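In this view, the complex is presented without one of its protein chains, the others remaining in place.
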Amino acid sequence: MFVFTLKHSPRVVEAYVGEYASGKSELAINRALELKFQGRMVTLVDLDTVEPFYTLRPLKKMLEEKGLIIIGYSRENAFGLGETGAMLNPAARWALWREGDIILDIGYGVYGAQTLNLVEGALESNELRVIAVINYARPMTGSRQRIIEYIKNLGRVDAIVANTHLGDQTTVDIIKQGNNEILAAARQLNIPVNYMAVAEDMSNYIKIEEFNLPVKFIHRYMPQALW
Amino acid sequence: MQTQMVVPPTPKSWYLPSKPHKFCPGCGHGIVLKALGEAIDELEIQDKTIFGCDIGCSLLSWDFFACDSTQTHHGRTTPVMVGIKRARPELITIGYMGDGGGYSIGSQHLLNAAVRNEKVTLILVNNTNYGMTGGQMAPTTLPGQKTETSPFGRDPEVTGYPTKGPEFVAQVTPDSAYVARATVSKYNQLRRFIRNALRNQIEGNGFSFVEVLSTCPTNWRTNALQTWRFLEDEMEHYFPVGEIKNPFGKGGK
Partner (left out) sequence: MQQVITENKKAFMTGNETAAWAALVSGADIMFGYPITPQNEIMHYWTRLAPQYGRGFLQTEDEISAGFTVCGAVQSGKKAFTATAGPGNVLMQEPFGMAEGMRLPLLAVIQQRGGPSSGTVIYSQQEVTLTTFGGNGEGHRIVYSTATHQEIFDYVIKGFNTAWKYRFPTFILGDGYQAKMREPLELYDPETRGIEIVDTYPLVGLEGSISSADRGPQHLCNIYSMEEELYDVVMEISAEYESISPEVVEYEEKHCEDAEIIILSHGVVSRAADDAVEALRAQGIKAGYFRPITLRPYPEKALRAAIARSGAKKLLIAESAYGQFYRLTRQEIYGETAKIETLFMPGVGIVDNDIVSKVKSIL
């Protein structure tokens, strides 16, 4: 049986951008692992320049054990941490030169998607897709108008992922209400919504047919990071 | 028999219950504060002036004016005045400090308030030493000048040259700032410079800074003649008097 067809599928290059604590890292990790489970070679890049070392650092070892290649600082090489360390990992700058799928986890900040200027070849790449993660329960993206303004300020955005949740207080109603607003905003902006992300522990409560967009059940890794 | 005392004219904005003031005989602070009082009267800003004083001899002015006044910490008058001005831009804030407070412990505040072109007026009295603590070396102590902590005279090789405050403030401020150096030996000019510095704030132009060369006979251990000679011959020679930056056009020397 042939399994090599995957080799010929185009490689995936995705950058996750969005508001602080919108779920960028969570979705980037889930996407990277999803691709990995398909037998692909996947590199996950931590490009958080505003608060480096907070997000992926505690999870790096676990993710490497699952077979991902991680570009990001770990405890051993993160001397001085947030304030005095080098803010951009040199390997991250050249990430697109690597083989295989590349998932970029872009930190928040006033420059939005402009952080991609730091990645060699990103803007010239015809493979790159910039994906904005929106959680309606985030006050800065807590209304249709705010979402529209926020995404306009991000710069380039090719697609949206709807990620409305309230942590362990999430309800189906909150997801429905929030994601409907995100869909409406996306229509006005004329940007496609790729899918809506829902924590896997909600899977019993979600009737997929009630939503007119694909639903992806995700595993929440970030709570393991203590913040 | 009735004795007629001659009462010198006092500015309306002076707070009379605190007079006579507490400065040493021959001290220049009284002259600076008189010029400031007259400028406040002339500009009719007594009711909206907030006067802030530092630690050191400038502290003795804490209840000098019939204006709302607040006393801060050594070197910290600048940020307190900035805080008031930022919160209540309609008020006129005057920070009053010595050379130690402005050029040494509070120099980062002076520099950065100037760079941000804060709309405050700062008056810094330069008497080349720390007076209140007993006559130690200040950033402005002249080369060769003896103080309690430079007993053999200030050696610039060891402790550098005197700080030229207005010159450095002028370097970091835009043209809308007012920067001048006055001296208590030229009273009318002193009053004019202070008035310009206040007018610049009233008009909302920018940072306003006046250094005033002043006298400290107590710590200089000088008699009246020697005091004046040190001020006019030594200090005014080293620290040129005049307007360095004046948004109102050409100023006088």
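Quick notes on this one:
Think of it as A and B in the order they're written, each chain with its own count starting at 1.
One rule holds in what follows: a contact is a pair of C-beta atoms (placed from the backbone, for glycine too) under 8 Å apart; a residue touches a chain by one contact, two chains touch by 3 or more.
Nothing here was measured: the structure is a model prediction, and the numbers come from that model.
Listed residues A:Tyr20, A:Phe37, A:Trp97 or A:Tyr205: the one in touch with the omitted chain is A:Tyr20. For the chain left out of this panel, the touching residue among A:Asn30, A:Thr43 or A:Asn135 is A:Asn135. Of the options B:Asp63, B:Glu203 or B:Glu232, the residue whose C-beta touches the omitted chain is B:Asp63. Against the chain not shown here, subunit A presents residues 20-21, 50-51, 54, 81-84, 135, 137-140, 142, 165-169, 174, 222, 226-227. Residues 12-13, 15, 44, 46-48, 50, 52, 55, 59, 62-63, 65-73, 76, 78-88, 91, 108-109, 111-112 are the ones on subunit B that touch the missing chain.
The working rule: only the chains that are shown with their structure count from here on.
Centre to centre, using the average C-alpha position, subunit A and subunit B are separated by 58 Å.
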